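A single protein chain has been removed from this complex, and every other one stays in its place.
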Amino acid sequence: MSIWEYANPVRFMRTSAVLLPWVSVGAALCLSVGLIWGFFFTPDDYRQGSTVKIIYLHVPSAMMAINIWAMMLVTSLIWVIRRHHVSVLAAKAAAPIGAIMTMIALATGAIWGQPMWGTWWEWDPRLTAFLILFLFYLGYIALWAALENPDTAADLTSIVCLVGSVFAVISRYAINFWNQGLHQGASLSLDAEENVSDVFWQPLVLCIVGFILLFVALLLVRTRTEIRARRLMALKLRERTA
Amino acid sequence: MELRVTDLSCRRGGILVLKGVNFALRSGQALVLRGPNGVGKTTLLRTIAGLQPAASGDVTSPDDAIAYAGHADGLKAALTVRDNLNFWASAYGTKDITPALQAFDLAPLLDRQAQDLSAGQKRRLGLARMVVTGRSIWIFDEPTVSLDTHNTQLFADMVRKHLTNGGIALLATHINLGLPDAESLDLSSFRALAESQAETDDAFLAEGF
Partner (left out) sequence: MRALLRRDLALAVRAGGGFGLSLAFFLILVTLVPFGVGPQSELLGRIAPGILWVGALLACLLSLDRLFQLDWEDGSLDLLAVSPLPMEGVVATKALAHWLTTGLPLTIAAPLFGVLLNLPIPGYLWLFLSLLIGTPALSVIGSFGAALTVGLKRGGLLLSLLVLPLYVPTLIFGAEVVRRAVDGMTLLTSLAMLGGITMAAWALLPFAAAAAIRINLR
């Protein structure tokens, strides 16, 4: 059996129906344990005090914001190359989730930035890049909403996703060049000296896993909705032409 | 030279409208497509012209042989008759626009801007454009709309001349143009049935949801 069989809507609906409860429970479990652990059972940072604890929302949402776009790029390309409807509907379903993740990352960043840098908003490269990413999400969603024919919309949004990805990378580089910034380096990396210490790290990983599972659960729900909407459309169409 | 359409199915707005269309035209032959509104004449012509992909089946013709004239004439209102024709002549790599002018008596209008032409005159200019393409397979979608009897006659003459020169013409029209040995094809019999609807949506119509 090949992986492409899941691109069949019926097959996808059946599998996702089985998966959905497990993923949802997993997400709820990871998030509640991770967040409670992180908020109440970790010490305050010696420099940043308790404000550091927003990291448990900020870092996972920021990671998701970028990775969801990457996922949309992959599924859009699968649509362009292999014409699997479920694939492009998954991209469509993922976009609003990605936009919300970007918003969470921006909002938590602003809330964290206020006590740290003394300002709600700073045109820091990372923050700016996320703002631009948010605009990309909006454009992508708006194009889906504007086009009536689902196949035309799928093709055009896939092109936008592809071109947007290239420009997102260029923009990231350009923004770095434009302003060196206040933001600390990535919180998680393998070699950095200033990595967050273990006490913070463990609940953070749990939160990240929770966010990933939450995304998968939401994605499954939304993709199922999109498939049903599409089925409804096809059924209506058949009725009208009968 | 031959235009061959094999088992062609066409889709309009995601709906399959025509199924299993077959015909072949050789040099000097014309085919008139008939059928009620909405049967898919325009869709078929656009598919053959290559503007939209076929749902299935094949269209075979020599390379760079097809010229297409749709409902809209593609005229630029701010340009003169001469400039409009010259533009298409150079797009198709031909030079001479005089045959086109003669075919439709356009010489007196040569320096008139397209926006100052009447609807019938615009149509004549749009149809004359086909002559400057220098292509051998002509596809017309409702060519005689807004033409008077005299100009309809001119149009029929133009097509007849094209056919005697070894060209091919494919038309969708309700008017009898009096073309010799033009066959006609009623598309009603190729209408796609609801059961064979929209292959792209097949996956969504399956049972077992």
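By written order: A and B. Residues from 1 in each chain.
Just so it is clear, a contact is a pair of C-beta atoms (placed from the backbone, for glycine too) under 8 Å apart; a residue touches a chain by one contact, two chains touch by 3 or more.
Model, not experiment: these values are computed from the prediction.
*Asks:* Based on the whole complex, identify which of B:15, B:33 or B:75 touches the chain you can't see.
*Replies:* Spelled out, the listed residue whose C-beta touches the missing chain is B:75.
*Asks:* Just one of A:29, A:74, A:174 or A:233 touches the chain that is missing; which is it?
*Replies:* Candidates A:29, A:74, A:174 or A:233; residue touching the omitted chain: A:174.
*Asks:* Give the residue, chosen from B:66, B:106 or B:169, that touches the chain omitted from the document.
*Replies:* Result: among the candidates, B:66 touches the missing chain.
*Asks:* For the chain that got dropped from the picture, name the residues of subunit A it touches.
*Replies:* Touch set of subunit A with respect to the missing chain: 132, 135-136, 138-139, 142-143, 146-147, 152, 155-156, 159-160, 162-164, 166-167, 170-171, 173-175, 177-178.
*Asks:* By the contact definition given up top, give the residues of subunit B that touch the hidden chain.
*Replies:* Touching the missing chain: residues 46, 49-53, 64, 66-79, 83, 86-88, 90-93, 129, 133.
The definition used in the following text is that only the chains that are shown with their structure count from here on.
*Asks:* Any idea which subunit B residues touch subunit A in the complex?
*Replies:* Touching subunit A: residues 13-15, 194, 197-198, 200-201, 203-209 of subunit B.
*Asks:* Sort out for me which residues of subunit A touch subunit B in the complex.
*Replies:* 8-10, 13-14, 85, 149-151, 227-228, 230-231, 233-235, 237-238, 241-242
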